[in-house]
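One protein chain is absent from this view; the other protein chains keep their places.
We call the chains A, B and C, going by the order they appear; numbering starts again at 1 in every chain.
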Amino acid sequence: MTEKTFTEAAREALTDAMDADPTIFVVGEGAGERGGNFETTLGLYEKHGPVRLCDTPICERGFIGMCTGAAMTGTRPVVDFMFTDFILDGLGELINQTSKMQYMSNGRLKMPMVLRGCIGIGHSAATHHSGSYYPLFAHIPGFRVALPSNPADAKGLFATALQSDDPVFFMEHRQLLSLKGPVPDGEHRVPFGQAAVVREGTDATIVALTVMVHHALQVAEELSGEGVSLEVIDPRTVAPLDMETILESVRKTGRLLIVDETFMPCGIGAEISAHVTEHGFDELDAPIMRLNGAHVPTPYSPALEQAIVPDRAALARAVRGLLAE
Amino acid sequence: MTEKTFTEAAREALTDAMDADPTIFVVGEGAGERGGNFETTLGLYEKHGPVRLCDTPICERGFIGMCTGAAMTGTRPVVDFMFTDFILDGLGELINQTSKMQYMSNGRLKMPMVLRGCIGIGHSAATHHSGSYYPLFAHIPGFRVALPSNPADAKGLFATALQSDDPVFFMEHRQLLSLKGPVPDGEHRVPFGQAAVVREGTDATIVALTVMVHHALQVAEELSGEGVSLEVIDPRTVAPLDMETILESVRKTGRLLIVDETFMPCGIGAEISAHVTEHGFDELDAPIMRLNGAHVPTPYSPALEQAIVPDRAALARAVRGLLAE
Amino acid sequence: MQSDAGERFELHRWLYRTMFTIRTVEERLARSFMAGLIHGACHTYVGEEAVAAGVCASLSEDDAVFSTHRGHGHALAKGVSPVALIAELYGRETGVSHGRGGSMHLFAPEIGLMGTSGIVGPCILQAAGAGYSAKLLGNGSVGVAFFGDGAVGNGAFHEGLNLAAIYDLPALFVCENNLYATEVPFSHASRNPEVAPRAENYGIPGVTVDGNDVLAVHEAASRAIRRARDGGGPTLIEARTYRTRPHAEGMGLTGVYRTEEEVAAWREKDPIKMFRSRILSDETMTESDLDRMESDIKSEVDEAEQEAAAAPWPDRGTAARHAYREAP
Partner (left out) sequence: MQSDAGERFELHRWLYRTMFTIRTVEERLARSFMAGLIHGACHTYVGEEAVAAGVCASLSEDDAVFSTHRGHGHALAKGVSPVALIAELYGRETGVSHGRGGSMHLFAPEIGLMGTSGIVGPCILQAAGAGYSAKLLGNGSVGVAFFGDGAVGNGAFHEGLNLAAIYDLPALFVCENNLYATEVPFSHASRNPEVAPRAENYGIPGVTVDGNDVLAVHEAASRAIRRARDGGGPTLIEARTYRTRPHAEGMGLTGVYRTEEEVAAWREKDPIKMFRSRILSDETMTESDLDRMESDIKSEVDEAEQEAAAAPWPDRGTAARHAYREAP
């Protein structure tokens, strides 16, 4: 184990994978000589040159489509999209092409393509640099969606992504990029579809996504002083979604809250709630609750930005509400 | 009341609105002299000419962006997108621009834009001509999404859309276009956010979307012979979603099934289920259930196509399962 | 080693055989459409056969072709068998996409047909991507996109050509300018009637050819493909051609957008008829050679149709397979 930042940990997975697999290449604005806007590719250009570390013009649709064609023909592209907001121009390619190629070809094509970059609200980034949108990708068949919440998972999930033959979104919350934590040295892979029970407890289950995992852990710690025992689950991937671990937890606690920074309607919380209601109805001692960011574009002003994101106080309130049911 | 097809009813709303409001114009491939691929604009070109009935090149992103700019500057564009699959290339414009303009401008801009066209599986259209994708639009703040299931609602919801200052998706299931039904003459508007209880019943509630409303009604009729009394609700719009009508029904029946042709994960059924669980938990006598099309791209062959869409037999099975819980 | 004349004979034979096969299959499919045997849309390639044949003559199975809604001709020219194509449109398990695709989604990656598409535009980007793979892998293959004039005003054209240009990718972009996109004339979709000169914007060569002259297409394409394989980067070819059937089966042959006379004039320039005269004047084959080839092809296609019609339906139990590569 070595202490590393989230970004360093993910870069380690990329560095190792690029050494091992000469078919991997990275595209993005600034992914080349500059080493990535968020230092995602630092040092790799010097090692692998401009074909494998490819600077692009500002044409997200174009390079996503290009990478789709590349993935169909024997290479393994990594699209470094900077902010998820930018790849919305490529959703036509992603939804109509990338996600469907395996099916349309009856499984004869594979689609080893990774889409990686920033999500999330913070730093007054405003509405064109703070989107998350992973519920959209979870809705569409064909995609995998990884949402690491700590450096070790960043390395482990990215390593898995870089070996997947399905297209994978690897989404990094902007508030986690410089987070430090212990990271396993050498080969480390976290399989998709295995949630982590990051804290055990008996009174209620909190399922938290990306940055909210940290809020949930702090609230759990705070409330433990009051004798409340919370179990906290980090799904780590939302497609596939490890419902079994969540159901098992609910069997124990009887209470469930899902906290997610991004929009509520048709979100991940909705999916988890609906699934648990259908398959764990008899285990529930209280209504399942959801806590989400407000259903609005992200405002710029810190005064407004704070108001639309669930904070620890809101989370603690929601937990108390759930326990009181 | 006059008997009309779904397409005729919607066209009537458009015809009346274009007569009354000179700022309305329609864009689309074939929307001009040809009268629309699905006769959506038949006869209007002769009346209003090429500026108001505007044929476009194949650049969905471009004309959606253009219409966004037009809506910001005093006109009311209607984008006739033929198949919803085609506008995915414009999702960047829709999500980053169209849906956010009102918020970013602090309510000083409005966005009177209608996006209308075909959705849904059928006729071996295969995966590039059968998408629905409305859960995506319901997830994003800023949009209205109307899903008429019959000619009268097609007219009434389209009329409302053509007066809305929010951007509206008006989505027409391909299997409903030639459906006939009684349509109110003259002005007829169906407000957004008002579900229709299309059949009353006491044993269970089925919420059904677009074409599934018809399946649900037939199954309800069939099962009524066995003494089963089903209530069938057509939400008519999924953004806003009239949860009050659904909750009221569940208070009566205690049982809920949501049937939707399109994908389950993070879909409309998930949202309805999660909402009812949170706000109507004590009314539930059984787990809420969802019935959706398979989570795969649409296959072409009729043999496969049928297999991925909920049919009446599957719906009846699901209802029996729900009643047995 | 073969003589030049022998090569020329082989080339002519291949081109004629390919074009005539496409024509025969398409006309067969048009009848099948009328008979209700085809379940979805069907866009035939009749009148444009010289483009697919002329380009694909220089491709191997390792080259990657990406095509459009009007892709039957490209599939056949790339080596898909008539029976696999017909069975696909009939929705059968033995179809080239095992019934998952239909007319607009033809996949035979094992021979480099990387897919036709129901969406206008993406093939251009994907061909650039195949070029990217070829460049990275250094395997000498080429990515080829076929697309219509309708794609020229689309962002994919602009972004794809630019990407291929700046990275010097081994790619070939073949615009089949048949003057109309569905029923919208190119003159309405663009103030600029030319496509090939737009290549200049991207700093790459652009070539206009008579798309009904198979040898002209072949000549231009083989030069561009050689150039691409040699590291010279991409080329844009504009092949001027015409579809002499409706946009899709079931639609009108003419309409507000074009006249009977125009269609008749283009039928005079039928690429197969033109090539037949050329072969006869070149004396690479005789009238009876060609007649025999035609009748052989007709029988083959008839048999293919019968085989397709008798082929099994896909097993509905498999409908959900292959959305993902891996089990979760």
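Note that in this section a residue touches a chain if its C-beta (ideal position, glycine included) is under 8 Å from a C-beta of that chain, and two chains touch if they have at least 3 such contacts.
All figures in this text were calculated on a predicted structure; none of them were measured in a lab.
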Shown chains in contact with the undisplayed one are A, B, C
From C:A75, C:M104, C:A130 or C:A156, the answer for touching the chain not displayed is C:A156
Among the options B:G35, B:G122 or B:G142, the absent chain makes contact with B:G142
Check each of B:G92, B:G117, B:G156 or B:G201 against the chain that is not shown and name the one that touches it. B:G92
Have a look at B:F6, B:F25, B:Y134 or B:F263 and name the one touching the chain we're not showing. B:F25
Touch with the omitted chain, as defined above, among C:L137, C:I166, C:A248 or C:A320: C:I166
For chain B, the residues touching the chain missing from this view: 23, 25, 51-52, 54, 56-57, 59, 61-75, 77, 92-93, 96-97, 101-111, 141-142, 144, 164-166, 192-193, 240
If the missing chain were put back, which residues of chain C would it touch? 153-159, 162, 165-166, 188-192, 198, 200-204
Residues on chain A facing the left-out chain by the touch rule are 29-30, 33-34, 37, 55-59, 61-62, 85-86, 89, 123-129, 294-297, 299-304, 306-308
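Criterion: only the chains that are shown with their structure count from here on.
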Taking mean CA positions as centres, which chain lies farthest from chain A? C
Please tell me whether B-C or A-C has the greater number of C-beta pairs in contact. A-C
Compute the distance, rounded to whole Å, between the mean C-alpha positions of chain A and chain C. 41
Per-residue multi-chain contacts in chain C, two or more chains: 97, 100-101, 105, 117, 119, 155, 322-323
Chain A residues counted as touching two or more neighbouring chains: 61, 92-93, 96, 103-104, 141-142
